[in-house]
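A single protein chain has been omitted; all remaining protein chains appear in their positions.
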């Protein structure tokens, strides 16, 4: 695949790398990432901690919104948890730009496991201010 | 502090423990947790990965909504990122029940660092179905 | 077009009818509605009141999620306002099911005016309890 600014950003993303997140594809306002749930990602209900489901969605979102150019950060987002997952499950997150207007954008991210939707995320992006605040 | 079902749940929360999250207080629909940002939590923009900010908010949310009794899970939530943080920063998340209606609830979580708000999260909870789906 | 439960529901929707909302299409988890902004829909900033932009989106959402069968209500939703509109503008809202899981569903609604996106709405639906609460 062609390299994009998202690939450069992902190369510097220590957090995603440390979790074993792989960038499968990025370009043209879209991105796909993958992460395997480990035993260290399980919460007190014996399910994947919601933070890790968000993590994989947010990483796909970041790669999608930086796949075209100017440095863009997450201003926020909403996640709906639809199905629990467990250690050993492989989560795939596919992010796609829905609309941009001025410096703002909206991206939809679907997280799946074995072809079933486990979460839906909608991210709000913002092209970054010079002082680094979203 | 008095033990609550949230304390038992947190004791089994491998994910939060592995990240060094501490449960400072839980009870009566409220909870406070704390986490120190490490070098492994930094994203490609040299800021704390949004997934970790969500993680600390979501953990406080889970402890608050399980502090009173029946097993409750996150159905979803919205996070707004207001200020970037860095490695070495200590994040504190305070969660508080806003309203419950039937099996649904809404909780507000504020994440602060050195007294400044870095994120605001609003979680939607659901008392769990017998089959484990939210 | 084929009649669906959404058409029956819309026929009883006094609120939408009183505002001149037209149901253009409904079926298979999708719906399209249209409303003309009148002088009575303008807020103190001389733009369409956000409540009316939400109204047209929410009506499309209701028609989409009732287009297939069991009585379904809005549990909630998030709207992003992207462009202001004015009196005389014609808003079209297209709603489409994104995913359903158990009694919950997620629908995406795009509101446009002259081919430009003015708002994006994501609705959370719930098949209704016998006691009428969402």
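By letter and in written order, the chains are A, B and C; residue numbering begins at 1 in each of them.
Here, contacts are C-beta pairs under 8 Å (C-beta built on N, C-alpha and C of every residue); 3 or more make two chains touch, one makes a residue touch a chain.
Remember, it's a predicted structure, so these values are computed and weren't measured experimentally.
**Student:** To test your reading of the contact rule: which positions on chain C touch the chain that is missing from view?
**Tutor:** Touching the chain left out of view, chain C contributes residues 8-16, 18, 39-47, 49-52, 54-56, 58-59, 62, 66, 71, 73-84, 128, 132-134.
**Student:** Could you pull out which residues of chain B are in touch with the chain that's been left out?
**Tutor:** Chain B touches the chain not shown through residues 78, 80, 82-83, 98-99, 101, 104, 106, 108, 110, 117, 120, 122, 124.
FYI, only the chains that are shown with their structure count from here on.
**Student:** How many angstrom lie between the CA centroids of chain B and chain C, rounded to a whole number?
**Tutor:** Distance between chain centres: 33 Å.
**Student:** Using Cα averages as centroids, what's the distance between chain A and chain B in whole Å?
**Tutor:** A distance of 19 Å separates the two centres.
**Student:** Which parts of chain C, given as residue numbers and ranges, touch two or more other chains?
**Tutor:** 78, 101, 104, 124
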